[in-house]
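Excluded from the complex is one protein chain; the other protein chains are retained at their positions.
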Amino acid sequence: MNVSTNPWIWFMGIGMLSLYSFIYKENPIYRLFEHIYVGASVGYTFVTAYGNIIDQAWTPLTTEGKLNLLVPIILGLMLYTRYFKPIAWISRWPMSFLMGLGIGVSTYGLLESQLIAQSKAAMMPLFVKSSEGALLLGRSINNIIMILGVLGVLFYFFFSVEHKGPVRRMASLGRMVMMITFGVAFGNVVMGRISLLLGTISDIFGTWLGII
Amino acid sequence: MKRGVPLLIVFVVGFVMLTTYFIKNPTLGQARTLLNNWGVIVTAFSVGLASVNILRIHSARIANRRSGWINSVALILTMFIFIVVGIYSRHNPDNKAAAQLFSNLFDYAYSPFSATMYAMIAFYVASASYRAFRMRSFEATLLLTAALLVMLGNAPIAEQIWDKFPVIGNWLLNVVNTTGQRGIAIGVAIGGFATSLRILLGFDRGHLGYGE
Partner (left out) sequence: MWLERLQNIDRRVIYTVLLIVLLGPMIKPIGIPLTINKTTYQMYNLIESLNPQSDIVMLAMDYSVAGAADVHPQAVAVAKHLANRGIKMVMVAFVPDGPMLAERVLNILGDRVTYGEDIVNLGYLSGGESAVKKFIDEPATTFPRDHRGNAISSLPIMSNIKTIHDFSLIVDFQTGSPGYQDFLRQLPAGGPLYAAGIVTVSVPNVMPYLDSGQFAALLPGLRGGAEYEVLIGEPGEGAARMDAQSLGHMVIVTFIIVGNVAYFFSKRQEKSGRR
């Protein structure tokens, strides 16, 4: 056992244990460190945003004379009018700017990379053959599952026709595929959370207490 | 002014950005670059809103001596320490002590506390797995079985027990999960496109908030 003598590491360890104490019961020490965490998070994010404003707006405006940058600076400041009731409506302008920009930037790519590329990828041969012409059974079965499965999921979310007959059967196939998909997702959630827990165990029992 | 102008801003900005993907024109290209660069700056300003909000809420709590006000003091103090040290070290990159202090604040306060808040969920996942994850129906059984097989497929120790666990786990991930996720991705793309159009054309006005 090789306990750290670094006061920073002690602060880290005590803080982490205090936060973990929540899983036993909510308590004042947990609340204190929870607030410290929120303060740290907001403070850190503020510093990074400040750096961006300086580098992307203020410095080019003041040293290179890029006057067009006054527009985003004014729009950015307009966001803060929301704190003054009589002129709070002004903050809608920059919000609308960001909304329009977000839509304009992402929509084309959304259709291309998500709708078209994924639809194309779903159009695969039902029967896969090797270069010698022999049927590759495993891959063919996989392809059939993937084609029918994608159609099934789409049918499940397609409400323009009544779900009965073949439509209902396809929709229920889609439902089954989604259940397995969610199961896979849950399995990954468990794995991911354990990874994160291991990181903090390493910090507490390794970096701080020197047991690991 | 209060609703018409924001709707016009969304439409014009979104339309200009979208058009540039279909019409290759140098002027439009320049407009797109300019608008996008402005967006980066306005977003940086928007980050400050969180700090102002937090400051308003917690300074009111301190002023009124509401319960837990001492935690609010800790929050604001931490936030200001981060902001002051961060901004100082940014403007004085040669001051190694300030840079080291900021680095320590990041490494021993913000980073481990943030990791702990997320890692804590692992305990809840474990508890939920035991108490709530039940084979109550056929679909729940599908979900649960898929989750179990994926977890076993990713645990090297399970592979020592039966070497087919990773094969099954990978098949579920690569075939069935890919099918389900693809169907969902295509659906989301169609939904996202429809929502974008609704916002762009002013049918959807949620981003303007309520009131006048």
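First chain written, first letter: the chains are A and B, and each begins at residue 1.
Definition applied: a residue touches a chain if its C-beta (ideal position, glycine included) is under 8 Å from a C-beta of that chain, and two chains touch if they have at least 3 such contacts.
A quick note: this is a predicted structure, and the numbers were derived from the prediction, not measured.
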Visible chains in contact with the missing one: A, B
Touch with the omitted chain, as defined above, among A:6, A:68 or A:195: A:195
Among B:47, B:81 or B:142, residue touching the chain not depicted: B:47
Option from A:15, A:39, A:102 or A:152 whose C-beta touches the chain left out: A:102
Hidden partner interface residues of chain B, rising order: 33, 36-37, 39-41, 43-44, 47, 90, 93, 103, 106-107, 110-111, 114-115, 117-119, 122-123, 125-127, 129-131, 133-135, 144, 147-148, 151-152, 154-160, 166, 170, 173-174, 177-178, 181-182, 185
Touching residues (missing chain, whole complex) on chain A: 23-24, 44-45, 48-49, 51-52, 55-56, 59-60, 101-102, 105-106, 108-110, 112-114, 117-118, 120-121, 181, 184-185, 188-202, 205-206, 211-212
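Note that only the chains that are shown with their structure count from here on.
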CA centroid of chain A to CA centroid of chain B, Å: 5
Complex contact set, residues of chain A against chain B: 8-9, 11-12, 15-16, 19-20, 22-23, 31-54, 56-57, 68-69, 71-73, 75-77, 79-80, 82-83, 89, 92-108, 110-111, 114-115, 118-119, 121-122, 142, 145-146, 149-154, 156-157, 174-191, 193-194, 196-197, 199-200, 203
Of chain B, residues touching chain A in the complex: 1-3, 5-7, 9-18, 21-22, 34-52, 54, 56, 68, 70-72, 74-83, 86-87, 90, 104-110, 112-125, 129, 139-140, 142-151, 154, 169, 172-173, 175-190, 192-193, 196, 199-200, 207-209, 212
